[in-house]
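The complex appears here minus one protein chain, its other protein chains still in place.
Then we have chain A:
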Amino acid sequence: MAQPLVKKDDDRDDEVDYSPFLGIEKGAVLQEARVFNDPQLDPRRCSQVITKLLYLLNQGETFTKVEATEVFFSVTKLFQSRDMGLRRMVYVIIKELSPSADEVIIVTSSLMKDMTSKTDMYRANAIRVLCRITDGTLLTQIERYLKQAIVDKNPVVASAALVSGIHLLQTNPEIVKRWSNEVQEAVQSRAALVQFHALALLHQIRQNDRLAVNKLVSSLTRGSVRSPLAQCLLIRYTSQVIRESTNDTQTGDRPFYDFLEGCLRHKAEMVIFEAARAITELNGVTSRELTPAITVLQLFLSSSKPVLRFAAVRTLNKVAMSHPTAVTNCNIDMESLISDQNRSIATLAITTLLKTGNESSVDRLMKQITNFMSDIADEFKIVVVDAIRSLCLKFPLKHRSLMNFLSNILREEGGFEYKKAIVDSIVILIRDIPEAKESGLLHLCEFIEDCEFTYLSTQILHFLGIEGPKTSDPSKYIRYIYNRVHLENATVRAGAVSTLAKFGAMVDGLKPRIFVLLRRCLFDNDDEVRDRATLYLNTLGGDGAVVETDEGVKEFLFGSLDVPLVNLENSLKNYDPSEKAFDINSVPKDVKTQPLAEKKATSKKPTGLGAPPPGPLSTVDAYEKLLSSIPEFASFGKLFKSSAPVELTEAETEYAVNVVKHIFDGHVVFQYNCTNTIPEQLLENVTVIVDVSEAEEFAEVASKPLRQLPYDSPGQTFVAFEKPEGVSAVGKFSNMLRFIVKEVDPSTGEAEDDGVEDEYQLEDLELVAADYMLKVGVSNFRNAWESMGVDFERVDEYGLGPRDSLAEAVNAVINLLGMQPCEGTEVVPPNSRSHTCLLSGVYIGNVKVLVRLQFGLDGPKDVAMKLAVRSEGETVSDAIHEIVASG
């Protein structure tokens, strides 16, 4: 017999560490679980055994497949008992065991019986369990009951059905969407939680229908939503609607702002906070709109509840980034939070003050921060470091004390992310504040003397190699760098060798001494280190004389690589070792813009929905391979650029066709990707007939038909044109798909012998100037601009006429030119009246082009633009102006 689980009245004071689960063992509990099979069920005993099983699972114990199945089967027997307490436990354990599909069948009927039971508790729980474990096939059978349950009188039952609906929407959206009438009814429920769940589900069902969400929000904001939770949801949906509608209303009152403002007077703190946060996050929020929200948040700052203080200070911290003046009113309350027991609150208060403070308060704040740096977690330290960096950029005169602070914390204990944040900050300060350079570099040198992170060491060494030689006394850094060669792992040693060589190349006076050091590295036990030392010794003129380094050598060794590394890697992989040496010019320079990876995207993203199809990284290579394999196109030379596919058909038509424009120096090739979506058809001899009457400079030279296009397996057909060499000829092409269609017997899959010739009209295709421009970024636009020189600079001014917004005008010009925006200048801050945008690219013929665009608002809506172009060729600079003038 197992010992009883509950024995409250036993004398237990003598044992200090008494636990009813002391010495519990999986094997024994599994044995005990046999009581589930007893013909005479003892509900109490069974409940206890289930609790023990749950306890084991909770402690991280795992059951083997066989064990789990066995337990599951015996648990199903417990449905015979009518003991409610036991039944509750049965529901819980079934959810925990998460049975497989074939096992679920065993309990389905029992659960369905419970779902229609008169007992509310049975109905609610059976719904939750069934929806949790079912795999969708069952759903149609129980759909009727679920719809009834949604409008059930009992709120627990209704909530259970609604919440299950929310979960099922992920897996079986088409079924759950059929319930919207019932869900709509439940939104009006008097029970608070039912309203909350119904609103959540209704919104999820309609979230892709902007109009419906709009209607939902405007009807509910007028009515009274009872539950605070539902009110929070409504606030979120409302700000979503506001976000999407701001584009149309530039001036005047913001729709729904009054609703948000009204929520600031709600009786639940949760709702007040949600509304205040929503207001602070409005796009281009005005200070008049902000004021009431800031006022309630300020009240929260002096609350006795840490959660409230935290929430308020965190929100104010964010506001301080965009509207520092709006937050200054709270500074007194904020300063008292610096000594808050909760370190997270203190940190947020400090960083907020750093953002809103003035130059005179910096030293006082720094002292306070130093006191508690050791108490807080790395995440908050990073926040502090970031705040200090921006403070330093704001008040460059204070760089000495701030740089000291950074170097002090750099010496203390800390994880990688924290150290990296500090190093990054110092690097930024060195770059932007010239006076801070020497001290900053020395701090970094000291740091690498005792740095456990290889990544940081190599980064710093690289940075030293760039900045060190330009300082007044480069020789003082050599010691730190050469120490690395003795003390570190191979990666750092190799980095140190390169840095040494850079000093040798840049500072001629140091060359003889550097060479001595480099020669010592020739005996390193790592290949890479030896190779680098040998390379540098040979290319820099290994006799060690004080001579000026050849410019070409410098460029070769230390010049920036003008091709993206990903492309280089792919080209090297494809390179076939042969007589022909690898040509770096054959590497495509096109930057593949990758979708910004969301933070923790993998864990948050719902499967199937919204996830962009993983784009093939090496499309350029794939295209290049494909085209060079076709003999007709082999003589066209090197592929300059391939466009993204352009759809030539509507979605869901009989034949889906898109086209990729391949640009060569003297030719253009259109690659038509065709898909046949009719199972009963086989297409043969597929070609595209192109009419070039509106593209006079082009002449068709070759065409490669597609022999067969069976159902649902895409194929390509190509058409090639000749065009004047090196010129960005533009034009419009009308396309007609021509093919022979053959009927296919769906049962056998065999095609008939005779086919009929047929045609299918496709949409027109345009070749525009942007097709001749490669998006190639530069890391430092100003340097690139200055080194390009004024020889071929062309400046002119344009009126762009009335535009919706400055941002829209900027985007239009970027798209027109097809160039790569640099340094984030494509983003126009809201409410700004002027903007400068920097673009770079490579024009056909491999001509580098840089563009500086200055936009200004001229009158209420009219946008004026000044366009300055620098490039490596006069004609190209003129061509850019021509594009804009004609566009």
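In this text, contacts are C-beta pairs under 8 Å (C-beta built on N, C-alpha and C of every residue); 3 or more make two chains touch, one makes a residue touch a chain; residues count from 1.
Assume contacts and distances are computed from a predicted model.
> Write down which listed name, "CAHM3 protein", "Coatomer subunit zeta", "ATP synthase subunit b" or "Tescalcin b", is the UniProt protein name of the chain that is not shown.
UniProt protein name of the non-displayed chain: "Coatomer subunit zeta".
> Pick from A:Asp114, A:Glu182 or A:Glu274: which residue touches the chain that isn't shown?
Counting the whole complex, the residue in contact with the absent chain is A:Glu274.
> Which is it among A:Gly223, A:Gly262, A:Gly284 or A:Pro306 that touches the chain not included here?
In the complete complex, the chain left out is touched by residue A:Pro306.
> Specify the residue from the set A:Arg45, A:Arg123, A:His203 or A:Lys641 that touches the hidden chain.
A:His203
> Since one chain has been left out of the picture, which residues of chain A touch it in the full complex?
Spelled out for chain A, the touching residues are 5-6, 8, 12, 18-21, 40, 43, 47, 50-51, 54-55, 57-60, 62-63, 82-85, 87-89, 91-92, 95-96, 98, 121, 128, 132, 156, 159-160, 163-164, 166-167, 169-171, 192-193, 196-197, 200, 203-204, 207, 228-229, 232-233, 236-237, 240, 269-270, 273-274, 277, 304-308, 310-311, 314, 341-342, 344, 377, 379-380, 599-600, 603-607, 610.
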